[in-house]
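Shown below is the structure under consideration.
Removed from the display is one protein chain of the complex; every other protein chain stays in position.
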């Protein structure tokens, strides 16, 4: 499994959330608390919206806790909406093409979970992706396949509808294949305006997913501080510190929609 | 395009052919003489048969002229049949998964060339690969797709037949797609016993391909020396030195079959 | 040898100069026109001043022409003063620690050239670096050694004086060592305000160095366009296009000081 975080709100340097908290994402790459596996050293990635519609992305296969480029970039890149992900592979190879977040046009996507029986389903899923989108297929992960399928289902027009149709398609395919493995997912999607955080599994055993909001977010002595207000939101796999009151769990089978720090959490039914 | 060489014969240290000749493969990675592009710095790879049926493989995305691991391994690995390849990408990304030679079971394959209109044909070709073989698909190159298709066509049972059927399938697919780009190929295939060197293009403009034979092959002062006999064969994209009499061109539209240094060159008609 | 460029002026996206010109720096990494070697594929690096005193840096050992991260970052990073460098090693290994530009505090430095007889001088030069600065020594290049020596000579207080004293120290050490190899250098230094471009060799055979100025700089159809004015300056190893009138050669044995686009070129006497 993997760990990730997504932020929207007043522009922040990436390092504020990637390095400064006591349980920062980079620390989680070495030793996460709530993941199935503690170590997430199979690559990492960043996605961020700057001054353009097209977000930037950056990936590498070195463990995040070690990478000078990640540190240096985090000290410089300031963004009002960014994604960061550290990977623990569920079978596919470690390569830059298999790192999250994935990007298609102005959309960003990152994922923690798995498509049950993916090994045997891969090509079938790839065939369901419209060709102009399939051309973007650079790796072999179920995560990227899910994303491109969702893009083919109109993710850039209606995120929730596209997600529902994609999950449905995949559950159908899994069912027909006779696999007894589950579908499990936490995922973040963005179009540069909103962030969507999805938590859904076929067996109601989704990986963890939390969020927190405030007027502004900053980190002091390893603790994440939220000022009053609703301009900023954090959606993430596990809390960045142990001030547990700050972190609200997103219930299984729900999707969060964040507009700056204005958040709604609604049931997700594929 | 790329550059490659294949050797069979008395066991040699890889460095003998990869580093010692005046126009060694590693020098060709920096500055080839007969390639479409001089530089082949988009990754490299080795494949070699040792004491087992399964050949070893080694790939990296760093340019070959620079890689200490390649040098150190070449100084140690001794093999009676090996492949080496330096890559110049025709469009797909630089990653270890896209480096040659490719391996499936005990078969090795490497390639210089392109499938015309591949960008639009990729998925269709992937669909023609039997699933158990498709599982091995780790990258996005036309080279790997060709190879896995050929494996699906019984490459491990009858190399020449499988190659003919594969080329035919691909030319059909290209024709239907309406592409005006050609199919061009030099490729090496091995099952650990023989080496096959194919030179074929739809427009009779194949990249260059040469061979040389001898009792044994060694390199002195940058020049490749062949003793009398027929135990050793070299099949390669371009000569390793400028002693042009040593290097025999394989005519376009032909396939070479090498059994040790016993070689036959026959027309190839898909 | 290597190729580099430095820019100061109205903020630009890095891609404008790194990718768009017909002879962009990335194209020079594959095939430079005026370098001793055409290919500069032994790593690359960026340094840029953003919103902070500390500049960002980014390095990798993959050839620049191939690196998706470099492309993606260049599409996003906008800076009023940045450095970019593609490396052709003069002997030391290819590693991220050996990529330029080098950074110490708020200073950036990049280099094309060599210290004559460096192989035997390395440790002696390293001993001349004050210890707190020597701690920053991460690689093995003569370039980094030069830079840290210059930092020890007060580069962050008076660039020209520090450069003169450093060159003098090195020429003395070279002389005592009895080497017959020359000292050759083009280098760029910045403190975030000005850019200094030095062109100096012990044998008056420096690598090439050019500059150009304008009100603003942009690229259209591969050609670099300079509007009227003196807000922007480019200092670089070789012209980015073949509009030769735009590019002014910095005479050997001179140093250029650029303040935005206001430039003076004065003799450099160590």
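The chains carry the letters A, B and C, assigned in the order they are written, with residues numbered from 1 in each.
What we mean here is this: a residue touches a chain if its C-beta (ideal position, glycine included) is under 8 Å from a C-beta of that chain, and two chains touch if they have at least 3 such contacts.
Note that the structure is a prediction, hence the values are computed from the model and not measured.
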Handout entry: Contact partner of the left-out chain, one of A:42, A:75 or A:97
Key = A:42
Fill in the blank from the handout: Which of A:89, A:160, A:218 or A:243 touches the missing chain? It is A:89
Handout entry: Listed residues C:33, C:93, C:179 or C:243, member touching the removed chain
Key = C:93
Practice task
Taking the full complex into account, find the residue in A:33, A:66, A:218 or A:243 that is in contact with the omitted chain.
Solution key: A:66
Practice task
Since one chain isn't shown, list which residues of chain A touch it in the complete complex.
Solution key: 30-31, 38-39, 41-42, 61-63, 66, 68, 89, 93-94
Practice task
Against the chain that's been left off, what residues of chain B make contact? List them.
Solution key: 48, 50-52, 54, 56-60, 68-69, 72-73, 75-78, 96
Exercise for the section: Touching the hidden chain in the full complex, which residues of chain C are there? Just list them. Expected result: 93, 95-97, 119-120, 122-123, 126-127, 131, 134-135, 137-138, 140
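Going forward, only the chains that are shown with their structure count from here on.
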Practice task
Using just the Cα atoms, superpose chain B onto chain C and tell me the rotation angle to the nearest 5°.
Solution key: 180
Handout entry: Type of chain A:chain C copy interface by residue overlap (half), same or different
Key = same
Completion exercise
Within chain C, the set of residues that touch 2 or more other chains is 68
